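Can you keep this structure in mind? I'll have questions shortly.
All protein chains of the complex are present and in place, except for one that has been dropped.
Labels run A and B following the written order; every chain starts at residue 1.
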Amino acid sequence: MNLPAALKDAALGALVALGLFAPLVGLRTDVAPGGGLFLRTRWADVAILCGLVFAGRLALVLWTGRRGLRPSTAPGPWTARLQQAGRFFAPAMLAAALVLPAIPGIGRYELDLGILVLTYVMLGWGLNIVVGLAGLLDLGYVAFYAVGAYAYALLAQHFGLSFWIGLPLAGILAAFAGILLGFPVLRLRGDYLAIVTLAFGEIIRVLLINWASLTGGPNGIGGIPRPSFFGLPFSMAGGEGTFAGFFGLEPSPVHRVIFLYYLILGLALLTNWVTIRLRRQPLGRAWEALREDEIACRALGINVTTTKLSAFALGAMFGGFAGAFFATRQAFISPESFTFIESAIILAIVVLGGLGSQVGVAVAALVMIGGFELFRDLEEWRMLVFGGAMVVIMVLRPRGLVGTRTPSIALRERRAIGGDLVGEGRG
Amino acid sequence: MAYALQQLINGISLGMIYGLIAVGYTMVYGIIGMINFAHGDVFMIGAFLALIAVLLLQLGGLMDGPAAILLVLLFSMAFSALYGWTLERVAYRPLRGSFRLAPLITAIGMSIVLQNYVQVSQGARVKPLEPLVPGGIEVFREGGFVVQLSYVQMLIVGVTLAVLAIFTLLVTRTPLGRAMRACEQDQRMAALLGIDTDRTISLTFVIGTALAGVAGTMYLLRYGVIDFYIGFLAGVKAFTAAVLGGIGSLPGAVLGGLLIGLIETFWSAYFSVQYKDVAAFSILILTLIFLPTGLLGRQEVEKV
Partner (left out) sequence: MISPPRIHRNMILEVAGLTMRFGGLTAVDQLSFAALHGEITALIGPNGAGKTTVFNCITGFYRPSAGAIRLHHPGALPTDLHRLPGYRIARAGLARTFQNIRLFPGMTALENLLVAQHNRLMAATGWGIGAVLGLSRYPRAEREAVETARRWLQATTLLDRADDPAGALPYGAQRRLEIARAMCTSPTLLCLDEPAAGLNPRESDDLARLLLLIRGQGTSILLIEHDMGVVMRISDRVVVLDHGRLIADDTPAVVRAEPRVIAAYLGEGGEDEAA
């Protein structure tokens, strides 16, 4: 595109930017000390923003010669490289995750960040069963996370159950919640299912806020027992019956963090292992077939309802496990941790990673959550950047980082299937 | 009785606001089949724009009389529409014809962006505005209870009906409306027949978000307190309304909005305020289970 046209295009962009930013950025409403509202003008900021849009648009048009970003489903440079390195990539990531606590320079902060990322990896893998494999759009996944967390917290507080008994129970209860939700709504298609799952998530949250006698209401539940190392508590006091005492170590708060790190790593790997196994089994294949064509499934004698329910229940169960872990790690939970934005982030991780791709989901969780932490200095701008990144990545790679599907079985050679052919479900 | 009547009045005026937002959802869904998750946030931006317009007019000493309100309304509509247009241009158009989930994620991303953009640019504090249209009329009195119909409520109902009438005419009687309905039926065929589908879709967003601007203005006038977070819940409820009424149907969206407004108001009045959102969502789930295409939605025939 020639320069005058590009300049005109950029000028138009700047004009639109002026319209967008002049009222909301240029005129800031502030509450006066007396209580009234007054306007503060910031025209310089508006000018800067318009200048940025002008320059950005000009650069984009001149460099790419296109009038905007174009989505691509073709395997991008990194997917190709990922596939080549695929054989090594996943094991390398796993190895890095395994040795992370032992790497010098990795302190408490890094481990906490690792735990956070792994929690989202696990949630992403759990939701991947529902959305990526079975093609059921679930916008309320956080509800199962919440059920798991509260189930464990309440069981531990009221019945004194230990983490290792509470964890499976929390998972079972979450799976039960999944079936409870799934049963009535699985007839629904597409966006109707999405909105109902969203509503379910909100109902659970409102219940948690208002059923104060059980859940502590907005104040949440505190003093949730921390996990022990198979009966040995982590205590700063040291002594006979504690983890440090038993192994003859100097008591350190890092022990618990390392233990939590490996705990969530193990739980995430369990999720991954079950998913990978099931994908090669009739149940997993039926999920994927359901995503491709529900009517054909019915004609082949597959009970669509129970198949969908099993995906829902299993996804919910892993969400529940993650919730129980969250509760024991934080020792405090409140409804604030289970808002819609969590569901949205988990779903974004699944879609950005590439529906159905285990490696893609892990990478997406690392990029999104790790990146989010990297930008902590941006403070209030952080979420703005986060949302913007979601839009940009999606526009550039609508099928996610790994947009291909690997067949579950092959007579001769397993070849990746292009994302254009793979369905994404109507349910 | 009087109490119930008061709730009816309150419910209708709240429902009108939901209905206005719901129309935007339903129009966009009808034409490109996606949930525009950021629509609730455009409503929030509309409320902020109205607030800014009010303050500007107050600065000039002009904030007086119906003309001023009309100005505020037009200001909010115009700039909300610009936001809507940009939204479609930046986040949805590049993904046209792509996978269904991609625009959903960009929509959620845009919703996060808009919310935090307003938080950054306008601050996180709640903005209280003194009532602009105070007073009302006494409908009747029963015992000690006075049934009030405030001028704001009348304004909301009046403006909503007028705006909806204008836009219904636009959609049913003009070439633009015909183009919109054609795109709704079959985008590729519409394009083959010479309809500029991109432009039609853009205009759909412009109209839908202008209506969200109206809703934002009405919300500001009625409640007088706004913050950057009001868009989420209002958006979810308005989408609920659109689904309840049968997505894709304009009268359905208004009907759904009214129902949600009434359910919420009556539930708060007679049962519990805390669970009003649960009531609205439970009704949604029940409707979808027993009436999967909503109240006025078209039955989708499963072709094999």
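One rule holds in what follows: contacts are C-beta pairs under 8 Å (C-beta built on N, C-alpha and C of every residue); 3 or more make two chains touch, one makes a residue touch a chain.
Please read all numbers here as calculations on a predicted model, not as lab measurements.
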Only one of A:45, A:112, A:293 or A:373 touches the unshown chain, namely A:293
Filtering A:283, A:341 or A:385 for touch with the omitted chain leaves A:283
In terms of residues, what is the contact footprint of the unshown chain on chain A?
274, 277-278, 281-283, 285-286, 288-289, 291-293, 295-304, 310, 405, 407-415, 417-418, 421-423
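Heads up, the rule we're going with is that only the chains that are shown with their structure count from here on.
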Which integer distance in Å separates the CA centroid of chain A from that of chain B?
29
Partner chain A, residues of chain B touching it in the complex:
29, 33-35, 45, 48-49, 51-52, 55-56, 59, 75, 79, 82-83, 86, 90-91, 93-95, 98-102, 104-106, 108-113, 115-125, 127-130, 232, 236, 239-240, 243, 247, 272, 274-275, 277-278, 281-282, 284-285, 288-289, 292, 302, 304
Can you name the residues of chain A that touch chain B in the complex?
16, 19-20, 23-25, 27-31, 35-39, 68-71, 73, 131, 137, 184-185, 187-192, 194-196, 198-200, 202-203, 206-207, 209-210, 295, 340-341, 344, 347-348, 351-352, 355, 380-381, 383-384, 386-391, 394-395, 398-399, 419, 424
